[in-house]
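The complex appears here minus one protein chain, its other protein chains still in place.
Chains here go by letter, A, B and C, matching the order in which they are written, and residues are numbered from 1 within each.
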Amino acid sequence: MWKEEDNKLVRQFEFKNFVEAFGFMTKVAILAEKMDHHPKWTNVYNQVTIELTTHDAGNTITERDRELAAAIDELLA
Amino acid sequence: MWKEEDNKLVRQFEFKNFVEAFGFMTKVAILAEKMDHHPKWTNVYNQVTIELTTHDAGNTITERDRELAAAIDELLA
Amino acid sequence: MWKEEDNKLVRQFEFKNFVEAFGFMTKVAILAEKMDHHPKWTNVYNQVTIELTTHDAGNTITERDRELAAAIDELLA
Partner (left out) sequence: MWKEEDNKLVRQFEFKNFVEAFGFMTKVAILAEKMDHHPKWTNVYNQVTIELTTHDAGNTITERDRELAAAIDELLA
């Protein structure tokens, strides 16, 4: 589901409504801070787009991006 | 699942871990503020206990408590 | 601080770190749902960009956008 675009991992998520979308975002926020790796993400109502790249590696996709992507996917499993 | 105890609606929730519990709490918080009716609630790790009563009605259970309880249940449906 | 750009109210916010940024976002999320008016917003680490427009009014800036903008500003007062 994650696509590689311009050296970023990108995935779009759609929820039933804003409340569900923001509940998801809160869980992602906690994981991101714990892994010390933060997404660029955008939300509009029930839609969330997450972009992952590693600034410290010259904005390329690294293992840290793949680990955060996997942890996010796990939330929805 | 909600029990009436001492003029309160009380329900305990258990989640897989803290992240799931707090994601749920965030959704409940948004609903509670929207309904202008706030719980007394306690969290320890993966457990959340919610108590609902209506202060403006002399701490009795009213329709407002039943509506918030139903909205919370809906989150888990 | 809010600028009008392409029929949207836009403002950028900067915080000390991600934790402060997401704490702010949670407060905005609660207000947005309460006002039934949701932003398009983007976060990267300590930065939050909020865009407000009213879809039901043909994506123009309306009183609803100004009210949410004022409520957000109030959070930072």
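Rule of thumb we're sticking to: contacts are C-beta pairs under 8 Å (C-beta built on N, C-alpha and C of every residue); 3 or more make two chains touch, one makes a residue touch a chain.
Keep in mind it's a predicted model, so treat the numbers as computed, not measured.
Visitor: Using the touch rule from the top, list residues of subunit B that touch the missing partner.
Guide: 18-19, 22, 25-26, 29, 32-33, 38-45
Visitor: Which parts of subunit C face the unshown chain closely enough to count as touching?
Guide: On the subunit C side, contact with the omitted chain comes from 19-20, 22-24, 26-27, 30-31, 75.
Visitor: What subunit A residues would touch the chain not displayed?
Guide: Residue positions of subunit A that touch the missing chain: 26, 29-30, 33-34.
Rule of thumb we're sticking to: only the chains that are shown with their structure count from here on.
Visitor: How big is the gap, in whole Å, between where the Cα atoms of subunit A centre and where those of subunit C centre?
Guide: 20
Visitor: Subunit B: which residues touch two or more other chains?
Guide: Only 26, 30 qualify.
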